[in-house]
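Yeah, one chain of the complex is gone here, protein chain that is, but the others are all in their spots.
For reference, chains read A and B in written order, and residue numbers begin at 1 within each chain.
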Amino acid sequence: MSARLMQGNEAVAEGALKAGVRFFGGYPITPSTEIAEGMAKLLPKVGGTFIQMEDEIASMGVVLGASLAGRKVLTASSGPGISLKQELIGYAAAAEIPVVIVNVQRVGPSTGQPTAPSQSDVMQARWGTHGDHSIIAISPWSVREAFDLAVDAVNLAERFRTPVILLMDEIVGHLRERVELPESIEIYERRKPKSTRAEGYQPYKPDEDLVPNIANFGEGFHIHVTGLIHDETGFPVGSPKVTEESIRRLHEKIDRAGDEIIKVEESFMDDAEFAVVSFGGTARTAYEAVAEARNRGIKIGMVRLITIFPFADKILNDLASRVKGILVAELNYGQVVNEVRRAVNGKCPVKLCAKYNMQIFEPEEILKAIEDLAANQDQTYTVHSTGFEKVKDPEEVENTGGDD
Amino acid sequence: MVERSYEKFFRQNRLPHLWCPGCGNGIAMKAIVQAIEKIPELNQDNTVIVSGIGCSSRASGYMDFDTLHTAHGRAIPFATGIKLANPKLNVIVITGDGDCTAIGGNHFIHGCRRNIDLTVVLFNNNIYGMTGGQASPMTPLGKKATTAPYGSIDRPFNACHLAEAAGATYVARSTAYHVQHLVTMITGGIKNHGFSFIEAMVQCPTAYGRKNKMTDPAKMLEWMKDTAQMKNVWDKNPTDEKFPIGVLYQSTAGEIDYSSAYEKVIEMAGGI
Partner (left out) sequence: MKGKISVKEERCKGCGICSYFCPKQVLRVDELGKIRVIKPEDCIACGQCELRCPDYAIFVDRVAEQKEKSEV
């Protein structure tokens, strides 16, 4: 395939299509609309279906219905729309319906700054819907990776029968880059039932990997799907044992597969004494800052989270054993930093470089935070439009037994 | 006795159902499977039952098809996805007055507007039964509910008018008393190639009746018998004292249903 100039949102549409998505339901919202527009144009060309629904809740419902009828499905939105989708993201988690939800993050809360970049929906991706559940969330940093992760998201949703959040940000969503798309990709096809109805097929009986092989509607299995807690037959049961087993399996089917799911990318880490942890569009700036810090003699590397959830606990805990300090750079008030601190569990100081003023990071801003980290200053940073503010971080002091 | 042929449409191991003694939902559910039985093209493998949340929506669990018990108010979007993903499937939606006209109201009118080929049967018991008797958008004026202890002041929806105005191409009403008529109304809805809406009036002696001095389900059915009028009779003397039943609206304009319209989109895009 030849190289093309492509936008991140466009790459998501192309990737999803390549991975076999044949159904899209959506509702217009900035800055994700190009994905819906792309799907509206592309899907009918391959016999797929696009539908613009009356609201975000319906967009979520329509793709879940289509998924149950056997299609690979996608929906896309941004903050306010993702908030509305939460109800049925939970349904998808509970009823184990493969679905990919793209969130092109913008500044919130509420209507916030509709066209401005942000990474402030990270914890919403994990905990946006009510109840205990598992989730997969992945976040690309380039247009090419937006394509690749759209493919991965579809495969992961089918593989684990779970909602997958493709956590874009406005930076990558609206970025245009020259990309060369792969000639061929790997596609995971949805598993089929292993027994017939007559043999006593049970749709929610899991395989060894804890993922059930649920039949599609229209295949003669007469399955029942519900958001109520159900046993292996799919029918609701009001028992403590079934409730516990069901909730545990929803977690474990993903937690146990951490090695298969979790992807991070390390740069300059061989001799690194410090590390920047970043993700998505911000990681582009962080990378430049890390490279410049290297030029200035600071032994720093970067760990870029590609998979945000399940969180790379073990990788970060190991990282904390290798470095003297970690700086988390993220375009929000501080979200992933808390996950990192939890994973690191006090093994090394974890500092935050945060920004939440509509603007993306400048490399100098992250560089300054890196220099201070290397100088072992116990500070956390917030980059303001008026300048650079150093803030004492009480939590950090508590966690590390800080030296003041 | 001879086993009734419609029994095959029920999941026998799930019966008896959870509805209260005298609840009309059982009557309406049987009417649906009898309507399905009347249409040779429909069978248990090519028919999907989709429901929302509430008393009515528990019906899906008892019916031996592919069945989907969705979230509150969301049956129509899910059903839309199923129908569009596999237009060969016959999709029947079971919903209640709260599910369809309150929390699912937007989905309802837009389903009508799109003329997506679904058959939506609303079990109207005038109340939120499962949560214990709160007023719904179809609780009549002055009737009592736990959230309208002095009588409801909220003007109720006429869901049939709403469906027609929003673009449904088949609109009918019947009651749990008029069982055979109800079966005919649902059969007509399934046969209509577009959005069909059937309001099935059902009695709720427990949550609605108890609050409104109508605790005997049989007497509630008798009220339906006495108060319902065939549309052609009611039309001659429209009065609030009675309500019309029958096919209240059927489009003759030949509107295209949504799946067929989308097939044309695929054609225009050069798709396969």
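The working rule: contacts are C-beta pairs under 8 Å (C-beta built on N, C-alpha and C of every residue); 3 or more make two chains touch, one makes a residue touch a chain.
In this text the structure is predicted, and so the values were computed from the model without any measurement.
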Item to check | Left-out chain, listing which of the shown chains it touches | outcome: B
Checklist entry - Which one, B:Y177, B:F197, B:F243 or B:Y262, makes contact with the chain that was left out? => result B:Y177
Checklist outcome for this item: For subunit B, residues touching the missing partner are 1-2, 4, 7, 10, 15-17, 19-27, 30, 176-177, 179-180, 205, 216-219, 221-222
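The rule is simple: only the chains that are shown with their structure count from here on.
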Checklist outcome for this item: So, in whole Å, the Cα centroid of subunit A is separated from that of subunit B by 39
Checklist entry - What does subunit A use to touch subunit B in their complex? => result 23, 25, 41, 43-49, 51, 53-55, 57-71, 73, 87-88, 91, 217-228, 235-236
Checklist entry - Where on subunit B is subunit A touching in the complex? => result 14, 44-46, 48, 50, 60-61, 64-71, 74, 76-86, 88-89, 106-107, 110, 262, 265-266, 268-272
